Structures are given as structure tokens and as C-alpha cells.
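Pasting a structure below so you can have a look.
The complex appears here minus one protein chain, its other protein chains still in place.
Letters are used for the chains, namely A and B, taken in the order the chains are written, and counting of residues starts over at 1 for each.
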Amino acid sequence: MDPIGIISILIFFGTLFGSIKGWIPQRVLPIQVALLAAAALIGILAFLSGKEIHASSFVSATTLHPITAVIAGFIFAGALKASGGFDAATDFVRRISRTPLGIPFAVVLLVNLPTIFAMPCGRIWVSPLMPIALMLGYEVAKERGNPTLPALVVFGLVVNAAASCGPSLIGGIGVLGEGMGRYGTGSFSNPQSIAIVVITVVTMALLRFVFAVAGPSEPDHGDDLPQRRAIPEHGYFSFILFVVGLAVTVVIQPPVPIQTILVFLTVVVMIIARLSVADLLDGILLHPLTAMISGFIVAGALVASGGFDVLLAGLDYLALHTPLGYIGVALLLIYLPIVFPMPCGRIIAVSLIPGVLMFGERLAAVLGRPPLQAVLLISFILSAAASCGPSPIGGIGCLGEGNMGLKGYVSGRPQALGIFLGVPVAALVVSFTGLSQSAFTVSFSVISICVSVLCGLATNVLLGFKVYHPGGILGGALVGALLIVF
Amino acid sequence: MTKDRSTLRILVLLAVLFVLVFICLKQVRSQYPGEYPKILPEIGGTFSFQADRIEIVLTEQPKSGVVFVFAYDEGNNFLGILKPVTDRKVVLGRGDLADVRAPVKGQEVGEPVFLKRMDRYAEKIDIFEKVVQAHDRGGRYGVQRCLHPVCTKCVDACKTVISSGDLAIVMGVQKGGFILPEFSKGKCPRCGRCFTDCPTGSIERSPGRQH
Partner (left out) sequence: MKRHFLIINTCGIVLAVGFLIYLCASALYSGYPWSLICYYCKKCNAPCVVGIDPQGFIASSYSNDPNVSMYVTNGRLPLGRAMEVDPSMVVQAEDGKKLSAAAMKRKGVDPGREVLTYRMRAKEAAQLCLSCGACEKACPIGLPISAIVKDLREHGVFRGK
């Protein structure tokens, strides 16, 4: 094993761990700068050891697609906010929650929306839907007298959005795995979607019964409460445009980049609502973007120094020479992204998928079951996709914590546990139904609706309603049906 | 009189429009003043069977530097492996696994399946064995310079010009098992895109004469 590779991996994990644990205080060195420093150190070490290090090593390891998609998503979120789209959406959801189907229906639909219309980065949905999640959460908390319920709704949305880049057919991580492993396009989406619904409800259950995260008793809107000002018509228009635009993009998958579509929608909203460019800036969050960029730079440094090769060689050694064996190491590999969560799952996924494919092939050969490679790959991809939720370094969970005014990385553990328990669902679905490029199969349809209805029932209980409340049941059934259609 | 004049004006205008459209269409037609394509006969090769290898000597060095060595199995599936050619020689060794499999029904080739997937094979088919078996039972095997079913550039180029679906070039299975483009002169607009786009030189330009 290359000693430089070993040192570079240690530097990387040390930086990550140190930042998470607080040994590198964020008020001294925020994680982005710490990662940049680590990348510089790794680069210098590799250069001094005689390896060829060029700027292109870092640049070629950068996946621009999620970064530009998130920028475009944030810009559109800024336009939505300035045009009153958030207020309109909140009003719309409030009206749904006042129907006989009630809050459970609204919650089930809201928290699963990012997976139904899966985007290449979950932040595209989280930004505009966060105020709605907060509103719903505080309403149900007031109704049920339980201050932990806002966290349920908010972090249910967060973990669902985080994982949603897995099944996204518009440049999601699942498609990346399908392409590299030469599986049928879209064949990884179905099992992941079902597992994400389970991950969402398990995370919500953990937040309700185990971690009991309670935020402030009331949201802090300042003077900007939605009910204190009239919602302009163009607010409703821009929100409908947002939902319909993204839904149509997911269905049709036009040969136009999603970034172009989002920018086009932004321009339309700007014209209708007479917004200026300055109005758009409100939606841009620089922290997750810079964290993603730093992560990709470090990934480039690790590729150049041979760090990832060392990681895979290490796993190989563990499989052959320790009691863990291939199965134990396979589990370790699947959950590696959760153990070391990055602000974008692609940072680890792109570098490790070839290793996962190779390992999966060996696992399949050792156990005599060829489908095991696909099972391992899908599980790894889902874990990597979802890992940006609990990531304390610019992950989507930080968005939720910030909006709720929570201190510390309180949502990390429930999300990580939820992902830990939910990922095997994807593995089970693949084992039983196999891979299919179409969602319109009997087996997938039945599983999708049944699992979603069960999750709806669980949501009823979690929100303090009766288990047979029609809101959760119908919400679950609708989610299951929409997962098949979209 | 006024009514007649206005009618006359309308008729003149229509006539002018008609002439303009006629000229424009003629312009469009004459955008393809090029030659017809010529489908070259397949590259020939002499097979020399040995215990653990087959040496193939080709009649010429292919333009792309690679050839498809193929054999048909009992189920009439086309099995192919892409092999580099050095000084007109190709060596197929025991243990060389097929890269692609395509079902063949009559003269039509079905959707190809790529057997090599990154680090693994979806299905391991020893192409050496298949060629030997085909040779022994008098089945079809050989080498071809055309890279179909992997490459469909000629057909795709034709589709960009002819939108009706009645293409001038289609792929067909020949008597010896070769998959070659088949050309219909009457449907060809002589746009020249097929032989311009062909990466292997299986299609060339043919100035006024048809192969």
C-alpha cells in the first residue's frame, strides 16, 4: 500500500472527524477552509513524494452538475420567495390541512414530494418547501400539544430530500451507478424510492420516540408572518409554475439541462412579479455550495495521491484476512458514506463506485449469487445519496437546524439511524423483484402502494392521530401511486 | 372592373408565391448534389486453426484498426468480439470472451446486448470455442470491418435526412453471416452523410455508379 495514500486518507478523515467533534472549532476554521487546508496538505505531500499533481487532477474530480443545479435551484427559490410563492404554498398546504384529510395527509405528501419529483440535488426542493414544513410542524404541534412534532416534519422532509438524488433520473447518483455498472437506465430508481419512504418515516419515528428534538415553541418569522399580508396572485402562479415545471421535467426528461429550465422559470417569475436581480440573491445559500466545492477539491486530492485506492485495498485486506469476511466488509462499504457524511454524496460515490462494483463482483462470486453486485451497488448508492442529510458540514440537515433555531448537529443521529435502517429495504426490494427499468410492473406497484400506505399509517401515529385516520392512509396511497407514475 | 383587377392581382400574387415555393423546393433538392454511396464487400480473411489460438490474416488493414470476429451459435445469435489488427493479422485466443451478442431472425438483427460490464461479464461466452464449433459444424463465422451492431452511424445519418422512415440504408445479414448496410438507390437523396460518417470505411462514395 502506498504510504502517501495512507497518510492522505488519515489527513482527510482526521479533518472530517476533528470538525465534527469540535476539535477543530468552527469559529476558528470552518469545515470548508479545513477541507481546503487538508486538500492543500495532501497535494503538497503527494508532490513531494514524486507524484504528478496538476490543477487538472482537482478539476477533473469535480462534478459540476449538482453545484450548478443547486445554484439554479437557489436562484429560483429566491424568485419564489420574493414573488410570494412561499406564502402561497403555505396557504395552499394550510387549506389542505383543514380538509377532512387533515394534517397527516398534508405531511405525508409534503415530506415525500422530493422523492416523487426527484431532482439531482435535494436542496432544490428543500429551499422552497422548508417554510411550509415549518408551518405545518408548528400547527400540528399546537394542535397536539407536542413540541417535538415540528422537528418530525422538518427533518422528515430533509432526509427525504437528501436521499432523493439517488432515484433522480436527471443526473442523480443512481443513474451514475447504472451507467458505470452498465445496468438498465432507471432500474435503480424503483427500489430506492420505496426505501426512501421507509427511511423518512423511520427518521420521523426516531425523532418522536428516541431523540425527541424540541425547537422553539413558535416559529420566528419576525414581522413577515404570511397571514399578516395579502398573498399576491403572482405568488400562487409562481408556486404552481415551480411544481408543474419540475413535475413535467421529471416526466418528459427533455434534452435541456435542468439548470436551463430552472433559470427559464426564474425569468418568467421575474417578469410576472416584476422582480429585480437583487431579489434573487435572498435565496442563495453559500455555505452548502462552498462545502460541496471544498469536498470535491479534497476528493481530487485523494484521487491524485492514491487515497481512495488505499481505502479499497484496505477493505480488500479486511475481507480476506479478518473475521469480517466479504459480507462484513460489504456492510462496511455500504455504510461508509454515513460514517463519513459529506455535503454531497457524489464526492465519495464517484470515487468508490468502481471499487464497489469490483467488490460486488467478488462477493457475488464467493456467495454464488450474481444479483448481489446490483444489491450492493444500490445499497451503497442510496446510502451515499442520503448521507448529505446528516452531514454536519453543509448538509441539508443544517438547513433544517438553522431554520428551526436549533443548536448543534441534533438531527444527524436520527437521520443516520433512519438511513441505516431503511437502506436494507432497497436491498430486499431488489432481491425480491429484480431490476426493472419500468415502474409499471405488478410487483413494484404492489410493493410501492403497500409500503407507502404502511408509512402513512405510521405517520398518523407519529403525529398523534388515530392509526386509521384517512389522511395518512390516503396520503400514503397517493404517494405510492405517484412513485409509480413518476 | 375594379373587382376584376383585384382578382387579377390575387391571381398574380398566388402565381408569384407558387413560383417562389417551386424555386425554393428545387433549391432544397439540389442541396444534395453528391454521389451515391457504395457498400464495399466485406474484408476477407484466412483462418488458421490451432490448439489454443486462431490466427486470421486479412486481405487488407482496416481503416479503424479493429475488426469484429464473429460466430453464430446454435440459437442463431450473432456473437462478436472486437479485435485489434496489427499488420493485417488478428489473433483469437482460447479464453477470449465475446463482447456483444445480438439475436438474428432471418435477415434482421435484433437489439444487441453488451456482455462486458466494467469489471465483469454479464455472460461469459468463449468466442474462440464458438468459432471452432461453427467451423466444425459448417456454421457461419468470419471477420467483418463493419462494426454493426455496435455502430449505427450510416442508418442514423440517413434518418436525419429522410424523416418518413423509409430509409435508403438499412442493416441486413448477408449469406456468410456478415452484417452489412443494404442500400436502395431509388430512396437515396445523395446527401453523402452515410459515407462521410462511416468510421470503418465500409461505405464509400461512388461517383454515379452503384455497386
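Following the convention adopted for this analysis, a residue touches a chain if its C-beta (ideal position, glycine included) is under 8 Å from a C-beta of that chain, and two chains touch if they have at least 3 such contacts.
On a predicted model such as this, the values are computed, not experimentally measured, just so you know.
A.B. asks: Which displayed chains make contact with the chain that has been left out?
C.D. replies: Counting the whole assembly, the omitted chain is in touch with A, B.
A.B. asks: Consider the whole complex, including the chain that is not shown, and state which of B:Ala134, B:Leu147 or B:Leu167 touches that chain.
C.D. replies: The one listed residue touching the chain not shown is B:Leu147.
A.B. asks: Specify the residue from the set A:Met1, A:Leu48 or A:Val256 that touches the hidden chain.
C.D. replies: A:Val256
A.B. asks: Which of A:Ile297, A:Met342 or A:Val356 sits in contact with the chain that's absent?
C.D. replies: Residue touching the chain left out of view: A:Ile297.
A.B. asks: List the residues of subunit A that touch the chain left out of this view.
C.D. replies: Where subunit A meets the chain not shown: residues 27-30, 32-33, 36-37, 54-65, 67-68, 120, 170-172, 175-180, 182-183, 185, 253, 255-257, 259-260, 286, 290, 293-294, 297, 346, 350, 354.
A.B. asks: Mind listing the subunit B residues that contact the chain we can't see here?
C.D. replies: 64, 66, 82-84, 86, 91, 93, 99-100, 114, 116, 118-119, 147, 150-153, 156, 197, 199
Just so we're on the same page, only the chains that are shown with their structure count from here on.
A.B. asks: Roughly how far is subunit A from subunit B, going centre to centre by Cα mean, in whole Å?
C.D. replies: 45
A.B. asks: Tell me, which parts of subunit A touch subunit B in their complex?
C.D. replies: Its residues touching subunit B are 180-183, 354, 357-358, 361, 373.
A.B. asks: Okay, in this complex, where on subunit B does subunit A touch?
C.D. replies: These residues of subunit B touch subunit A: 114, 117-120, 122.
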